[in-house]
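Take a look at this one; I'll ask things after.
With one protein chain removed, the remaining protein chains of the complex are shown where they sit.
We just call them A and B in the order they show up, numbering each chain from 1.
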Amino acid sequence: MSTQTGAPGAAVEAEQRTPVLELVGARAGYGAIQVLHGVDLAVHPGSVVALLGPNGGGKSTTMKVCTGLLPLNGGELRLAGRRVNGLSAQEIAKLGVCAIPEGRGVFPNLTVRENLWIATGTGTDLKKLEEVAYGRFPILGERRNQLAGSMSGGEQQMLALSRALATDPAVLLLDELSMGLAPMIVSQMYETVAELVAGGLSVLVAEQFARVVLPIADTAALMLHGRIVDTGTPDEIEGRLSSEYLGG
Amino acid sequence: MTTFLTFTILGLVLGSVYAIAASGLVLTYNTSGIFNFAHGAQAMLGTFLYWQLSVGWGLPVWLSLLLVVGVFGPLMGLLLHKLIMGALRDTAEVAKIVVTVAVMLGMVYLSQWIWDPVEPRTLTMFFGSDASVEIAGVVVRLHEILCLAVALAIALGLRMLFHRTRVGVVMRGTVDSPDLLRLNGHDPARVAAISWALGSALAVLAGILITPVSGGSLEANALTLLVIDAFAAAMFGRLRNIPPAFVGAMVLGLLGAYVTAYFPSDWTWTGNFRVSLPMILLFIVIVVLPQDRLRGAATRTRERYRVPSVRAAATWGLVLLGIVFLYSLLLADSGITTLGLGMAFAIIALSLTLLTGYAGEMNLAPMSFAAIATVIVFHFGITGSGLDASLNLPGIALAVVATAVVGGLVALPALRLRGLYLALATLAFGALLSNMVLRDTVEHTLAGFTFTLFPDGTLIIPKPRFGPVDLGDPLTFLLVATALFALIALGLAVLRNSGYGRRLAAMKDSPAATAMLGQNLVKLKLSVFMLSAAIAGLGGILMSSAMGSVEGESFGLMASLALVMLVVVGGIGYISGALFGGVMSGIGFTLLVGTFNDLAISQPQAATFFELLGNVVMVGTALVGMGVGKNPSGSVQGIMDGYRSLREARPVLIGGAALVAVLYALALAGLYGSWTFTLLALVVVMALPAVGQKLMPHAVAPVEGHGHSDEIRDDEPFTDTLRDRLDLALGLPARVPGVRAAAPQKGEEVNAPA
Partner (left out) sequence: MPLLETQGVTVRFGGNTAVNQVSIGAEEGRITGLIGPNGAGKTTLFNTVTGLQKPTEGRVLIDGVDITGMSPAKRAKLGLARTFQQLELFLSLSVRDNVKVAGDILRATTRKRIDLDAETDRILELTGLTDIAGRDVSDIPTGRARVVEVARALMTSPRVLLLDEPASGQTEQETEAFAELLTGLAADGLAICLVEHDLPLVMKLCATIHVLDYGSIIASGSPREVQESPEVIAAYIGTEEVA
C-alpha cells in the first residue's frame, strides 16, 4: 500500500502562491442525490472569484461545501493548502472563513445587537463589532435593539456584511447576496464588498446576477450541472452569459 | 372570599411548580428538537435521590439540595444528551419519541430497583408543614411561598440568561438557524448540552417542590405522571416560548384549584375531573393551536420495511401455530395461560403495526382502546354468572365495533395533527381515560340509569365461549389467540398489498403528494384509526379475559408506553415486531421477573443474584429502547436478515433445525425445564447466522451493501478515476503509471474482494 502524500501537480502549484481556499475534484450531494460531480476551484490571496450560472447548477452546494456545512463525499477542501475535509463548520469558521449564506445571514428573532453578539463566536469582541457595524451602517446603530427580522432586506444584509467587515476573515464567501433585493440595494451591497476587496480580502461570490459581480471579479467561473464548465476573465465570460442563461 | 383566596394561592403554587417543569421542557425542545417524555421521570429520579440524601441518610437539607439540584440534575442532563439525545437530530419522529419514552421507563424501573416500591416514603415541606404566615386571613405555608419565590426567581433568571448572556442569546439563535450559528463559530451541540443540563436541573427542582404539595408520598409512577402535567403548560407556548408556558402553568394550577373549591362535591365526577384537567387542557390546546400547513415529508427517514407477501404471511402463521403448540407441550397450565396473555398483547400490538408501521400515524395509548372494549364487554357481553360465566360473541362484536367508533371520535379532532402533536394528543386521551373511566368506581345516575363504569376498581372478565369451543381451557385459549393473531396478521398482509395499503404507505411517505393525487387525507386517516382501534379492542378483550380480573393500572399510560416502546424495538413495520413487542410486554416482564423470583425462592443462596437479574432485564429492555435511534427498523428484522443471507447455506440451516429438535426432544423427555429449553433454543436461533458465516463463508451471501451503490451510480459517466479504483480493487496494475491509484481517501474506501 503506497502512502504517497501531496496532490498531483504539486510542483506546478508551487509556482504560484498557495490559494487561500481551494476545492479539488469536490463531489457532494444530499442523500442519494449527487449534486457536485468533481469541482475544481481556487481562490488566491487578495483575489475575487465569481461563481456564476443559472440556479440548480450547484453554486449553493459549492458554497455549503466550502463552509463545512455539507461534507464532501469525494475530493478535497483545502484552506491555505491544508486539507480540511471533515472539519466542522464552526472549526472552519474559526480558521477565518466568513460565510454569508443564501437568504439572509441573520437571526430574525434576535435584535441587531444580539446578532452582533453571536458574531463574536469567531473571536472578535462585541465592542469592535458594534463600532464597525454602526460606523459603516449608521441605520444599524439606530436599530440596535430592533429585531433583525423586522428590518428591510437591505438592512438585514448590511447586518450580515458587518460580520465580514469587523471579524477580519481570511476569506469571505457570499452566496446570492442579491437575492430578493431591489437592484439599487444590490449595488450598494456590492459597493461594500468592493471596499473589502480593496482592503485585500479574498472573496468567493456565488451570484445569479452576473453583471453586478463581474466588475469586481478577477476570475469568473461558470457552473452548470454540478461542474465548472468555463473559467476565465470576467470579460471572456460575460460574452457568453446571455446564451448560457437564456439559450438560443 | 377566604375560600377564593385560599384556593387562588394553592393554584398559584401548583402553577409555579408546573412553570418550572415546563420551562425546562421548552428549553430542551428548542435547542435539540427533542420533546423529552422523560422529563417527569428525571424529576422523579432526582426527588428520590433527594429523599435518600436528606431523609434516608440524614444529610442537611441545603447540602442535599445542592447535590441533587446543583450536581446530579445537570449531570443527568449532560449524560442524556451526550449518550443518547445528541445522536437523534436527523432521525424520524417515531424514533425520537420512543427513545425518550424508553429513557422514562428505564428511569422508572431503575428507581423501583433501587427504592423498593413496597416501602412507603414521604417528603415533608421545607420549613415543616406548620411554618406559615397569615395573609388577609389566609394561612399560607412557608413552603408554598418558597415555591412562588423560586418560580419567580427562575422566570427572572431565565430572562437574564436569554437576553443578558451570550450563551443565552446563542440558545435563542438555535431556534432560528443552527447552521448559521455554526458559521459564526458556535457549536449547536454544545448549546444543546448546556440546555439539557439546565432543563434537567429544573425538572429535579420541580419534583422536589411539588411532592410535599401533592401529599408528600413518593411513588415513582405517580410522580413521573405528575410532572407530565407540565406538558400542557409547555404547549401553551407551542413548545417554543417560555413566557406563555408560564401563563399556561398558572391557568392550569388555578383551574385545578377552583375545580376542587367550587365544583359540587356530591357530583360524582369531580375528583376525577380535577385530576384529568391538565390532560383535557393539553388535548384542547393541541387541537386548537394553529398547525403547520400541509407539507411534504420533511424527514427522510432511515427505516425501510419490506412488504410481506400474502403467501409468506399465511405460511408463517401456520408455522407460528405449530411452534406455539409444540412449545405448549413443555409448559404447565400456568405457563400456557401466560403465553395466551402474551398472544393477546401481541394482537394489541398489531394495531400499532397497522397504524404506525403502515400509515405513519402515532398512538401512545393503545391500551386505552383495550380498556374501552373491556369495559363495554364487561357491561354487555357476559352470559351466565359465577363460575359458569362466559363472554358471548355478540358482546365481543359490539365491544369491538364500539371501540372502533370511539377510536374514530377521538381521532377526529386530532386528525390534522401529525407526528409529535398527534402523539401528545393520544397521550392526553390515554391519561384522560385512565382518570375518568378507569378510576370511576362510584355510582352515577344519569337520565334514570344507575351505573358504574369501573365498579370496585376491578373487573372480572370471564373467558369467551363460542358454542362448543370453550376458551376456559388454557390450551384452547392459547391456540385460539394464536390463530387470531395469525389471521389478523394475514389480514394486514393482504391489506398492505392492496390498494388501501398502498394508499396508506403513500400518505405516510408524502401527505402533500397523496392529497395532490386526489386522496382525502382525513377520510383515510379516520378509517385506519378506527381499524386500528378495533384490533386493539379485540386484543384487549382477550387480554382481560386471559388475566381474569383487570384493574385500571392494567391499562395505564405506563403499560401503553411500554408496549409502544417494545413494538418499536421489535420493528414497528413488521408483524414479527408486533409479536415480539406484544409477547415481551405481555408476559416477558411477568415471566422473566416471576421466573427469577421463583428461582430465587427455590435457591435462597442465589436469591439476590436472581432478583438482580430480573431488574437488569427490565432496565436492559429500556436500554435497548434507547438504542432505537441507531436501529430504527427494529431488532427482529436484523435477525431475519441474518437468516436471509443463510438461504444458500442449507447444511447450516438443517443442522440448526436438527439441534433445536434435539433440544426440544430432550426437554419433552423431562431432562430439563421449559425455561432452560427456551434459553438454549434462543441461543441457537440467534447464533446460527454468525455460525453460518464462519462455517460456510462462500455460501452466505452478503446482505446487499448499501454503501457502494452510492459510489458507482449509473447516471454518472464511467470516469478514469473510477476505473482506476476498480482496477485497484481487482488487484490490477494501474493503467497510467504515476496516476494516484493509491490511498483511497477517507469516506470512499474501495472494498477489496474478501
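The criterion applied here is as follows: a residue touches a chain if its C-beta (ideal position, glycine included) is under 8 Å from a C-beta of that chain, and two chains touch if they have at least 3 such contacts.
Just so we're clear, the structure is a prediction, and the values are computed from it rather than from any experiment.
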Per the whole complex, from B:Thr2, B:Ser334, B:Asn520 or B:Thr676 the residue touching the absent chain is B:Asn520
Among B:Tyr305, B:Tyr421 or B:Phe529, choose the residue that contacts the chain missing from this document, as touch is defined above. B:Tyr305
Out of A:Ala26, A:Val39, A:Leu116 or A:Val186, which residue would touch the omitted chain in the full complex? A:Val186
Quick one: which of B:Arg121, B:His143, B:Lys508 or B:Lys525 touches the chain that's been left out? B:Lys508
Hey, which chain B residues sit against the chain that's not shown? 293-294, 296-297, 300, 304-305, 499-500, 502-503, 505-506, 508-510, 512-521, 709, 713-715
I need the residue numbers on chain A that touch the omitted chain, in ascending order. 32-34, 54-56, 176, 178-180, 183, 186-187, 190-191, 194, 208-213, 215-216, 241-242, 245-248
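We adopt the following convention: only the chains that are shown with their structure count from here on.
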Inter-chain centre distance, chain A versus chain B - centres from mean C-alpha coordinates, in Å: 45
Going by the contact rule set out above, which residues of chain B touch chain A in the complex? 163, 166, 169-170, 172-173, 175-177, 179-187, 300, 710, 713, 715-716, 719, 721, 739-740, 742-743, 745-748
So in the complex, the part of chain A that touches chain B is made up of which residues? 1-4, 8, 25, 31-32, 34, 37-38, 67-69, 71-74, 76, 85-86, 88-90, 93-94, 98-99, 101, 105-110, 114, 117-123, 163
